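Presented below is the structure to which this report refers.
Removed: one protein chain of the complex. Kept in place: all other protein chains.
Moving on to subunit A:
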Amino acid sequence: MATLHTRSSARLMMAPAVIMLLVWMAVPLAMTLYFSFLRYNLLTPGLEEWVGFFNYKYFLTDPAFGDALVNTLLLVGGVLLITVIGGTMLALLLDQPFFGQGIVRLMVIAPFFVMPTVSALVWKNMFMHPVYGLFAYVWKLFGLEPVDWLASLPLFSITMMVAWQWLPFATLILLTALQSLDEEQKEAAEMDGAGFFSKFVYIVLPHLARAITVVILIETIFLLSVFAEILVTTSGGPGTQSTNITYLVYTQALLQFDVGGASAGGIIAVILANIVAFFLIRLIGKNLEA
């Protein structure tokens, strides 16, 4: 469409923005990479020296690393499971005509607007507190011993909080996808003798496949780096029971002042994220093709 001249001038015009973005991205990455090969502890300034892969070895052989890796995958997987299944069901429900539809839809979206730290504190103190939490009250109502959620089921508790936050996102995307389903297709399926369940499996679910893929991909990006919820509730504990990779990098850098080790952890986290992305795309990427 454009002539050669306009194309080259367009390139020139875009260059500052592109270079800026590149620098913004590349410089921190390069510096992280560089730091990861140094012995660099904030407690011993001036003693930086090249240590090769020592930091990587140190981070990978840390017993906390294995736990953190498993916790990260469990957290991502658990939240995805809850939000996709729950989101689909909520979307089906909200797609039905009922009185006060607009306000209910607005309310359903609300959790997404609550900051992670705030929502985590609300969950911690108002729901999961073993003495005056709502859950403790309900448990006592049935004559049961209240559960100390954050102490006895830390990872599950955090999964719940994060899932609560992301459920509206999934619901919203799946609801719009549901609304784009052709009415005549549903009627045709009805005439063909499909009941509610068959209609869902054969017509609705395939139609939602692409939206579900988008939900999974976007959520995975954000869920790999869950941090605030852990920091304000369990601080990764007890032990390492609720430490994920992001939190482990944080403890390395800011609690042990080991910048080198934290950088190595950061690079490992990037590599892990890419591995996850690779498998995700292999698994569900074909849904995105038109």
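Here is the rule we go by: contacts are C-beta pairs under 8 Å (C-beta built on N, C-alpha and C of every residue); 3 or more make two chains touch, one makes a residue touch a chain; residues count from 1.
The definition used in the following text is that contacts and distances are computed from a predicted model.
Trainee: Identify the UniProt protein name of the omitted chain, choosing among "ABC transporter ATP-binding protein", "Imidazole glycerol phosphate synthase subunit HisH", "Xanthine dehydrogenase family protein subunit M" or "Cytochrome c oxidase subunit IV".
Mentor: "ABC transporter ATP-binding protein"
Trainee: Taking the full complex into account, find the residue in A:38, A:174, A:203 or A:248 that is in contact with the omitted chain.
Mentor: Selected residue, touching the omitted chain: A:203.
Trainee: Over the whole complex, note the residues of subunit A touching the chain we left out.
Mentor: Here the touching residues of subunit A are 182, 184-185, 187-194, 198, 202-203, 206-207, 209.
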